[in-house]
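Left out: one protein chain. Kept in place: all the others.
Here the chain labels run A and B in written order, and each chain numbers its own residues starting at 1.
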Amino acid sequence: MEFTREIYWNVGHGWTTLAPMYGLLLVALAVFDLGMYKRLKVYRLGHPLDRTDQRGERFRFLVDNVLLQAKVLRVPGAGSAHALFFWSFFVLVIGTSLIVIQADFTDLFFGIKFLKGTFYKLFSLTLDLAGLVAILMLGGLMVRRYLIRPEGLVTKGDDALMHGLLLAILITGFLIEGARMAVTEMGTPLAPWSPVGWGIAALLTAMDEASLRTLHAGLWWVHLLLALGFIAVIPFSKFRHIVTTSANYFFADRGPTGKLTTVNLEDENTEKFGANQVTDLSWKDIFDADACTLCKRCQDRCPASLTGKPLSPMQVVNQIGEVAFADPATNLIDTVGREAIWACTTCRACQDICPASIEHVGKIVEMRRNLVLMEGEFPGEEVMTAMEQTEVNGNPLGMGYASRGDWAEPLGVKPLADDPEVDVLYFVGCYASFDKRNIAVATSFIKLCQAAGIKVGILGKEEKCCGEPMRKMGNEYLYQTLAMEMVEVIKGYGVKQIVTTCPHCFNTLAKDYRDFDFDVEVVPHAVFLDRLTAAGKLPIKAEPFTCTYHDSCYLGRHNDIYDVPRKLVRAAGGHITEMAKNRDQAFCCSAGGGRIMAEEKLGERINIKRVQMAVATGTGQLLANCPFCLTMFEDGVKGADVEEQLRPRDIAEVLAERLASTNA
Amino acid sequence: MKTILVAEFREGKLRAEYSQLIAFAQQQQAEAVMFLVGNPSELPKFNGPLYLADAGRFGEYNPAVHKQLLLDVIAKEQPAQIVFLHSSYGWDLAPRIAVALKAAQVSEVVAVDNGLPVVPACNAKLRRIIKPTTPQSVLTIQAGAFGLDDEPSGTPNVIAVETETVGTVQCTGYEAAKIEGVDLTKAEVIVSAGRGVGKPENVAMVQALAKALGGEYGASRPVVDAGWVDHNRQVGTTGSTVTPKLYVACGISGAIQHLAGMKKSDFIVAINTDKDAPIGEVANVLVVADLKQFLPVLTEKLNAR
Partner (left out) sequence: MNILICIKQVPDMESKFKINGEGTWYDRADLAWRMNEYDEYAVEQAVRLKEQVKDADLTVLCIGPDQVTETMKKALAMGCDRGVHIADADSAKREPVEIAAMIAGFAKEKNFDMIFTGMQSQDRGSAQVGVMVAELLGIPAVTTIVDFVYDNGAIQVKRELEGGSKAVVTATTPVLLTCQLGLNTPRYPTLPNIMKAKKKELLTMAPDTGGTGSRQEIASCSFPEKKGGGLVLEGDVAELADKLIQLLKEKTTVLA
């Protein structure tokens, strides 16, 4: 016998079925369109932003993340359940579509039937199992949401609608199948190819055929209405994310990672800087709110959120959406709250993990820009002082600018003004120039370079802060002033390569300065030292030691440099025991986002929390690659009272200690 | 050299700092005459003429009137120097006299070098020796720069003075220093606790020393982070940036953020077991000692003075 089934069995294939069915489909699609159009109008409140370049890349990213669920799968558990549900439901949608295509198109017009034979058996089995997986995953997710409910999981009526509707669609689907099979397939070799349907059919055999047919026809229409209802309700419910999150992969920021948009300060017609209303943001910022599924992954990783500060990246994104759809004139800064806006360390943990490619940091910086540039407001007077110090002396610490290069004198390292013939320019940064603890790191780095025969020059008193902390704090004007000056000074020397020991300097020079026509190669010291080691130029004598390693946000998440520093540590003889949060999940030290200039007034101290994670490794040594991190950890070990148990150091210090010549 | 010393009276009391004026005059071996708008029942201990105007009638702060009273005395005495304290009263009145006399004014004199006044500049990073070229000169002397070895003594020869001048500026009252809350930026002496104090109980030793020195206590960030001391007492770029006359850092190694917040202090004492700690670079005096032993002894000796 031919393995197939009669499509539209029992409900009929006449106009009495097709007309209402397609009529309702048109209604559903119309409602869907209207709903999306209304939302589109709101997205358009934001100013223009081109996110349609690099289409090939964008499309590939979309496929990766929609079909393969790449980002969703980064968090096992709920992420895996979502992916499995998505795949099974997707299969059901495809399967249903194939049925419609055959019945109402290929068969109707050309007499072609492809749902038959072995293909039909496999088709049946696949769909049947997909339905089962979908129900199981949905059940699991419902247990998580309604019974276990992880802390911070926002659950609204929207969720109940979504779960209820999906569950109803799946269950009615199986009941229709069961009723149909009870009448037509019981005892046929086809039945086992729909195991779930078969089981349900077995339960229904007690009913007589007439009742089964009535049940089937009724449920068929219910199922249809549910499915069309699902389509219609997409724009008005959390189902929206099927469209918006998918689209957001296409519209995702294509980098460079962590580079902020440069404000045009030359335009004299601009009267407003930064954002205190949704209309000051881009359409993508409003769209992001619609792409958010409240999965709270960002909130779970936000160092501010985890230490009791009033910031939830998820909430910020959604507040923007709420304001945009309710009353776009609302003051966004008042809605989000100043304390939340200032609490961000721009560590990028939120943005990195977000399965919807939402850009949290840029929004916060835009609000900061408004506070700083339009209101002259800062998180505290200490930050304003640091800004003023930077204006006067080129560093937030307020140290006299003329002594910036003093640390290097005993090492024989000269400013380019005195000797421009160098292999590399070392962009020292403020902390390594003035802070004794970080001068030790700079000194180690110089010793390593000297041992490798690299001639290093510095800018000395011509160097100023790269502007990163000011920029992240919202002071775009001061940042641009500093950036333009640094670009001019560095370009004036015709430098070919720049090395940094500060990842904040690195990220800024390598990415943000590109907007000022600056294209000199910039290399973080870990990478530079690794290259020297690989080239056999660094005479390091490995000596075994144990340690843990902290991925700074600006080397790690901002630049994906995770392995190189670890390789260097191993080259020095180090055995790394990883902390609970490492690599792309690393926990910030608290000093990013310009917070290095600010007092941490709310909640627990982030640096102490991180130091405690390092202590838990029992290795006694915390290796870092960033002067801000090092400063925070030096304070942190004291604050946590673990000075005896943990020694924070920079990788360069450990390496310099193992220079063969100094050991000999 | 005839010198008029301008003593001060405020909130119904003679200000004891007049002894510093006497000390200055003694050091110059000057012939001193004193001027005071004060209370006839509370006279400075001073052997010499005292031109006294009644503050009850001429006010404690009434620049135009006090200027006229003093100018009348100057006209009579023809002094070579008119000496004020470099105080809210002195720096307010002195320039008025200097302008009226077309005399050179030298502010905040900290010493006299070969008969010439020495003044600080740029946060005491520089010192200048000034040579007045006018027959008369007006000086204000830095509080505490000149001191008597003994308590002042003597009885002045009171000469009452008065004027008909009226001023447009009126002092209507005083407002006492606020005690609630703490503002380290205003403190003249700050004793700060660092992690070197060891445990929270030891913060009390730092508080005791601060009290003995008549100042406030503060702390470095780690101590505040650890919750041993309140937020508003944190010294450093992420707390208060302070400029007291004396800063005593107890067990503070000197992270850059801390140093940047206190290095402008006039005089810095660091007490630390580690001789090489960065705090040593900004300290005027580094006491190498264990805080737990040293602080109680120092506090006791200060209290016993």
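Brief remarks on what is shown
We adopt the following convention: a contact is a pair of C-beta atoms (placed from the backbone, for glycine too) under 8 Å apart; a residue touches a chain by one contact, two chains touch by 3 or more.
Note that the coordinates shown come from a computational prediction; the quantities given were computed from them, not determined experimentally.
Here the chain not displayed is in touch, across the complete complex, with A, B. For the options B:9, B:24, B:46 or B:61, the residue in contact with the chain missing from this view is B:61. Set against the missing chain, the residues A:376, A:412, A:494 or A:536 yield one that touches it, A:376.
On the side of subunit A, the interface with the absent chain consists of residues 265, 268, 271, 273, 372-378, 381, 384, 387-388, 391-394, 398-403, 461, 476-477, using the contact rule stated above.
By the touch criterion stated above, the residues of subunit B touching the omitted chain are 10-11, 60-61, 63-64, 86-88, 91-92, 94-96, 98-100, 102-108, 116, 119-134, 137, 140, 142-145, 147, 167-178, 185-186, 188-189, 213-215, 245-246, 264, 266-267, 269, 275, 280-281, 283-290, 293-294, 297-298, 301-302, 305.
One rule holds for everything that comes next: only the chains that are shown with their structure count from here on.
The distance from the centre of subunit A to the centre of subunit B, each centre being the mean of the chain's C-alpha atoms, comes to 57 Å.
Within the complex formed with subunit A, the subunit B residues making contact are 195, 221-223, 225-226, 231, 234, 237-239, 241, 254-257, 260, 278, 281. Remark: subunit A residues 382, 385-386, 396-399, 431, 434-438, 597-601, 605, 607-608, 631, 634-636, 638-641, 643 touch subunit B in the complex.
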